[in-house]
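Sharing a structure here in structure tokens format.
Removed from the display is one protein chain of the complex; every other protein chain stays in position.
Let's turn to chain A:
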Amino acid sequence: MDELTIAGESFSSRLIMGTGGAPSLDVLDQALEASGTELTTVAMRRLDPAARGSVLDVLRKRDIKVLPNTAGCFTAGEALLTARLAREALGTNWVKLEVISDERTLLPDPIETFDAAERLVAEGFVVLPYIGDDPALARRLEQAGCAAVMPLGAPIGSGLGIRNPHNIELIVEAASVPVILDAGIGTASDAALAMELGCDAVLLATAVTRAQRPDTMAAAMRAAVEAGRLARLAGRIPRRRYAEASSPMTP
């Protein structure tokens, strides 16, 4: 597999995993191993003295780079504080910027996201913003200095796949930074489609962690991302309205 490069850092896996939704750290560990991921998100929350084990230990053992997110933030101000705390706690200036508009849809708020992105870039963060499938916003965030853009396929945890493949293609066509399809993946064919559309990577969590067999689905996602990437690089045949014989028509 050709390498994915984000902000000058290279990854041989194009599957970025989330850690939310796994029933236990053991199940998560097995799924992460099967996925082959090298970059995985975590959330920042109040320390619980009763918590046993840490997701950080799992990632460290597997030598997976940690990507803190700002999940749960509704304003640019909240996202800024969360990113600064993550940098302090985890020693990374990378952040998946996620500012949501409401709890029912969990859709990203474009205004707050853009505001936070500008301020985080100015503070030296490597910013990967989660956004709607909006080509104009993706372009503006790239111009603002974001290291990648992360358009959704469908709402978080919905498993609805890629609802607007055309917009994802438009984002890919215009982008000079990596495009990472984030949210909405339900099964392997969704991940393959994202890569066929030209996305540079896929980020998913729920589709694996809440599958009946997470490690098996993780292996499926890994294969799907690789297959989709290869198909993209191979260049697919054009779609035709009618048949085109692949065997000679003359006797």
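Definition applied: a residue touches a chain if its C-beta (ideal position, glycine included) is under 8 Å from a C-beta of that chain, and two chains touch if they have at least 3 such contacts; residues count from 1.
Please note the rule applied: contacts and distances are computed from a predicted model.
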Checklist outcome for this item: Among "Sulfur carrier protein ThiS", "4Fe-4S dicluster domain-containing protein", "BtrH N-terminal domain-containing protein" or "Carbohydrate ABC transporter substrate-binding protein, CUT1 family", UniProt's protein name for the complex chain that is not shown is "Sulfur carrier protein ThiS"
Item to check | Contact residue for the chain not shown (choose from A:4, A:71 or A:170) | outcome: A:71
Checklist outcome for this item: Where chain A meets the chain that is not shown, the residues are 18-22, 25, 28, 41-47, 49, 51, 54-56, 66-69, 71, 81, 84-90, 96, 98, 205
